[in-house]
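Encoded as structure tokens, the structure appears first; notes follow it.
Of the protein chains in this complex, all but one are displayed in their positions.
First chain written, first letter: the chains are A, B, C and D, and each begins at residue 1.
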Amino acid sequence: MFPKPIEKSGVATQFAYKVFLPIALIIWLLPLLAIVATSVRPPSDINTGNVFGWPSSFQIIENYTAVFTQSEATTYFLNSFKITIPTVILSVSLACLSGYALAIYKFRAALPLFFIFVAGNFVPFQILMVPVRDLSVKTGLYDTVTGLVLFHAAFQTGFCTLFMRNFIKALPFDLIESARIEGVGEFKIFWYLVLPLVRPAIAALAVLIFTFIWNDFFWATVLTQGEASKPITAGVRALNGQFVNNWHLVSAASLLAAVPPVAMFFLMQRHFIAGLTLGAVK
Amino acid sequence: ADLVINFDDPNPGPKKGFEDAVAKFKEANPDINVIVNINDREAHKTAIRNFLSADAPDVTTWYPGNRMAPFVDAGLFEPVTDLWEQEGFNETLAAIKPTMSRNGEIWGVPYSYYQWGIYYRKDIFDEMGISEPQTWDELLAASAKLKENGVTPFTIGTKFLWTAAGVFDYLNLRTNGYDVHNDLTAGKIKYTDPRIVDVFEKWKQLIEPGYFIENHATMSWQDAVAPFANGEAAMYVMGNFSVDAYLNAGLTMDQIDYFQFPEITPGLPRAEEAPADAFFIPSGAKNKEDARKFLAFVAQPDVQTEWNKTIGQLPVNSESEIGDNKFLREGFETVSTAAGLAQFYDRDAPAEMAKAGMEGFQEFMIKPERMDAILQRLDKIQERVYK
Amino acid sequence: MTATALPDTDPPVTRSWYARNKLAITPWLFLIPAMIFFLIYVIAPIFQSIWISFYEWDGLGAAEWVGARNYVELMDDDRFYTSLWNNVLWLLLYMLAVPAGLFVALFLNQTVTGMRIYKSMFFFPFVISQVVVGLIFTWFYNPDFGVVGQVWQFFGATPPSILGDERYVTYGIIAAGLWPQIAYCMILYLTGLNNVAADQIEAGRLDGAKGWKMLWYVVLPQLKPATFIAVVVTVIGALRSFDMIAIMTQGGPYGSSNVLAYYMYETALSEYGYRMGYGSAIATVLFLIMLIYISYFLYRMYQDEKGAR
Amino acid sequence: MSGLTIRNAIKRYGEVQVMHGVDLDIADGEFCVFVGPSGCGKSTLLRMVAGLEETTEGKMAIGGRDVTHMDPADRGVAMVFQTYALYPHMTVKENMSFGLKMNGHPKEEIETKVAEASRILKLDEYLDRKPAALSGGQRQRVSIGRAIVRGPEVFLFDEPLSNLDAELRVEMRVEIARLHKEIGATMIYVTHDQVEAMTLADKIVVLRAGRIEQVGAPLELYRDPDNKFVAGFIGSPSMNFLNGTMNAGGLVDVPSLQTSLKLNVTPPPEGTAVTLGLRPEHLIVDPAGDTHRIDLTEALGGVSYDYLMSATGERIVVEERGDERAVEGATVGLTIDPDRAMLFDTKTETRIR
Partner (left out) sequence: MSGLTIRNAIKRYGEVQVMHGVDLDIADGEFCVFVGPSGCGKSTLLRMVAGLEETTEGKMAIGGRDVTHMDPADRGVAMVFQTYALYPHMTVKENMSFGLKMNGHPKEEIETKVAEASRILKLDEYLDRKPAALSGGQRQRVSIGRAIVRGPEVFLFDEPLSNLDAELRVEMRVEIARLHKEIGATMIYVTHDQVEAMTLADKIVVLRAGRIEQVGAPLELYRDPDNKFVAGFIGSPSMNFLNGTMNAGGLVDVPSLQTSLKLNVTPPPEGTAVTLGLRPEHLIVDPAGDTHRIDLTEALGGVSYDYLMSATGERIVVEERGDERAVEGATVGLTIDPDRAMLFDTKTETRIR
């Protein structure tokens, strides 16, 4: 282990480390803590410049309910879920299929195809923007949740395929061969053997994609316009326009928008980190 | 039959005004099933391009002037010249008629407009013994006095750029007049033209002594209300819609007041900024007949009276009543006696030019010493945009 | 051995075409759904964009073929150069996330009680949407009632307008962007550190490598995969920087914090834009820059794949 | 009848040819072991039999049916992998019944077959465990069970015990021997381990570089190898090889032994370069002699290995038993039993008999 385990150094060092750790954390999260504090302040605190001090009164409930009552936040949240969940399901399913094909079968096009998926994953969004928007408008998918879902699913397929393919590739090939000798068909191998075995990867991937999509802002901007299909990220921006100068409300709204991915992260931490590092490092 | 209307302001006041009008329209036409879509203004601006061509509503809000030009030119709006004839709008809506016209036709029906000018803190002015400036010199003197007393004369928030254009427009209208404004936005005058340079020189007289608040580039117009409200700044070049914001920020009607932007070139006919909001019929509309009914309806004097009372703006119809608030009365006075009404720099100039121009204004407000470079750059862009 | 012919007792079984070509066909059946999606939404649009970049088109009327004119105009566009330069700044400064992430990871790579919680808290910023991060920092930087303003005023200084001053604005946004990015690099390094071979560290200890020397000579080389990925994601993050700019400044003041990604959006889709051709040209340039990294990444992957076979 | 016949089997990977026309007959019920150095093609040949690798050329028949181009599933073979290849998400029982279930066998039939296999392999206690909860030996048993359940004509094993530790390996080896006795199916077994090969096989196939060097019963190969390669490969420690030449009288001149030997073989022409093969266990150190120096001795308790150096620089290993042991550094001679010495042609490496 590097650096040297702190238990092995002197008592003074250990003590200093343990003291410094929370301090470092507070400094690190200062922007966040400040905004948490702001979100429970009454507006008067902000106008009088009480940024660091103790809130003169706690308006937790007032501020947070205000976000919902004074804006379309409820719709935004619902939209975010309506966009995120189907996208996760769709892209992960597609990727399981394609990842399986690319990992298990040896055919000449496998590597080039795989590389195309990987490359697509790195493409700057902007190069897709105009045609994708155009396509959505033409097919009537513009400003619909479906339109966003389809696009996100397609785009994430690149990353998901990379991820699933590498994971499936790491499965012992013996298992597949063993099943083939037993006369199990290719689809059954996929369904009964590979799918159950890649469940951890699916979980990791799902958590990751959930956060990616939930946090998407660019495509929400490009592919939606109205309240009816706007997700929370774009919604928060709109609220920012609406709640100008009401920093307590903007803070509250921002924090609310962050809740689902953060909850996801804390609940599924193991999967999340596994996802990040698996997907990336492998 | 269905009548689909797209409206562009979900804020409580405007929304209510619109919905009340729709309710009344339904009452009058029980056979028409009105469907409304209300979008955020910024979203509406981008969305209109799609719905006009892909899935057109029967009526939509939009803005006159150059803002409607691309859609008119692309044949996406339906001309309503005959409706104007028929309903006598040529008289009742005359004030806005020029900006609603293009290529010899009239393209929509305005339901509201509002004046611009200088809103100020009457209490501060009174305390320092300043009266409403009538001329440029008086304005400078008032500013100097405020500054001396630790109050920044002007607040402004230029994060979203157009606020700076308001100041520019007024300086230009007062220095050079209505025609120069129109020629400039039509690309007929260069930005390095001595007349325009002169406008910037005037502007410098406000910038260099620090008569605008600092950090305005990070503020929206709403943000900029704060210093005005807490007495750090005393004047605001703004449109009438801002009155609500002052009141919300805790000011009372007694503390605020309005005066017309002071005269600069003596004797010049006074033109004003008075942007209008209007309804248009997309050429792809399915129910054009009822759409025309709706347009005719919103132009009616009593409808406009009610509506504009709700939203605190001026009705366009000359037979409507003005709301009984001092700003509206003063505003009506201002616009009805103006020699010309300008829409606004960013509505009168083509979009690309407007964007570049407003960025130039913002840059100039922060770095006035770069004036020459900025103007030359604007010339370059102008050359390309209007070719 | 006598080469007796094989006793062919059974007649050759005739098998269906699918049965005979099963292994050749099946992969395509698995691949087709993903391929269709990807083709429609990713591959085709890239070429469409490049194609559109040779047109003048406002998204409404007919598109007009203008050849390379958009590119010629780009060469003479100050905004473009500002954006390009800012992109370079982003690329360079965003890289700080890599060593900073390593540093934080080293700091946290201990087994004190509650370490897991600390690690997750440090990682936290990465999970939050960039929109929210942008809002947080916009407020943070606000000279009047933000934290920065308060701190400056506490020391009696006039707070700088970080987002309103062309000198600071890009750095301000990058700093905000670094916050989640450092967290990301930190996690990559933490997992990397987990996999550092204990025996090599021990060999290093016997060899007398201590502290920085150990880090430099023994640990860092082992963290190379983590570093590689950290660099890749950071480069991509830097070139994709859109959300923060859209939220914090919209490229302002007067375009001085613009980057290609946002400038493209602005030209093509914002209120004053609708120059699809010109926007596509910008996107194409951005794409070409990214292509360098994509190629490098694929090259690395190809090497790995070759090695694995 | 379910023997295996391979005729002129050739395998190419692209340009590279790895199997060069193998001919092999394995009788019904026989236990056949493939041995050979790493990379010689043992696994490849086995996998060709299984159908996991295409047979590029040649024919292959199981129980008389031509299976050359059949799917693995249709060949009537079952394979036990070195890595066990158990499905980790299924219990032992599910692992064993998976293949049958997927092929739509009726439930009762599956039940009986699994019960039977589990009885044979003493797996009854573990049927509901997942593989992760089993020891290495138990896992290997399950993987054998999975093979048994399908009732194949031919069992294929690819180094099934090499992932087990020494003790378990011995145990499982005995188990497999018992199994073969009990179910009597044809088995083909790949291994690296001398002991496994010698103790399990009815027939050993020695492969080298994609060719069969010799086929025979274990002791047959030990006692009567066809060539130097097989002689060196079978037996541990390996056979000593000494250079020699045929002299006039049919005697073999062996410089390092400073003597000539008369072997019971048809002597090749005079002057032929030959190689003398002597197994370490057939040599006796003669303290009275002076042809060799003892370089190093390794005492393992029951046996010792003496590393002898001759004047010619050739090394010889001698296995010593009993309590009297040679001393390092001493000068000694060697006692050789000519009947147990073997002679090879140095050029062709074939045995001279």
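One rule holds in what follows: a residue touches a chain if its C-beta (ideal position, glycine included) is under 8 Å from a C-beta of that chain, and two chains touch if they have at least 3 such contacts.
Everything quoted here is computed from the prediction, not taken from an experiment.
Student: Indicate each shown chain that the hidden chain touches within the full complex.
Tutor: Displayed chains contacted by the hidden chain, ordered by label: C, D.
Student: Using the definition of touch stated at the top, determine which of D:G36, D:G235 or D:G277 touches the missing chain.
Tutor: Looking across D:G36, D:G235 or D:G277, the contact with the absent chain belongs to D:G235.
Student: Where the complex has a chain not shown, which of D:A27, D:A133, D:V174 or D:V327 is the residue touching it?
Tutor: Of these options, the touching residue for the absent chain is D:V174.
Student: Would you indicate which residue among D:S43, D:T56 or D:Q194 is in contact with the undisplayed chain?
Tutor: Residue touching the absent chain, from the options given: D:Q194.
Student: From the listed residues C:G61, C:G114 or C:P221, report the one that touches the chain absent from this view.
Tutor: Counting the whole complex, the residue in contact with the absent chain is C:P221.
Student: By the contact criterion defined above, which parts of chain D meet the unshown chain? Give residue numbers in ascending order.
Tutor: 38, 174, 177, 192, 194-195, 198-199, 218-219, 222, 234-236, 279-281, 296, 298-303, 305, 319, 321
Student: Need a quick check: the contact residues on chain C for the chain that isn't drawn.
Tutor: 197, 199-200, 202-210, 213, 217-218, 221-222, 224
Keep this in mind: only the chains that are shown with their structure count from here on.
Student: Sort the other chains by how far their Cα centres are from that of chain D and give me the top one.
Tutor: Relative to chain D, the chain with the farthest C-alpha centre is B.
Student: Quick one: chain A and chain D, Cα centre-to-centre, how many Å?
Tutor: Centres of chain A and chain D (C-alpha means) sit 55 Å apart.
Student: Quick check: how many Å separate the C-alpha centres of chain B and chain C?
Tutor: 41
Student: Go ahead and note the Å separation of the Cα centroids belonging to chain A and chain C.
Tutor: 14
Student: Which parts of chain D, given as residue numbers and ranges, touch two or more other chains?
Tutor: Counting only residues that touch two or more other chains, chain D contributes 71.
Student: Please list all residues of chain B that touch 2 or more other chains.
Tutor: Residues 42, 46, 53, 226 of chain B touch two or more partner chains.
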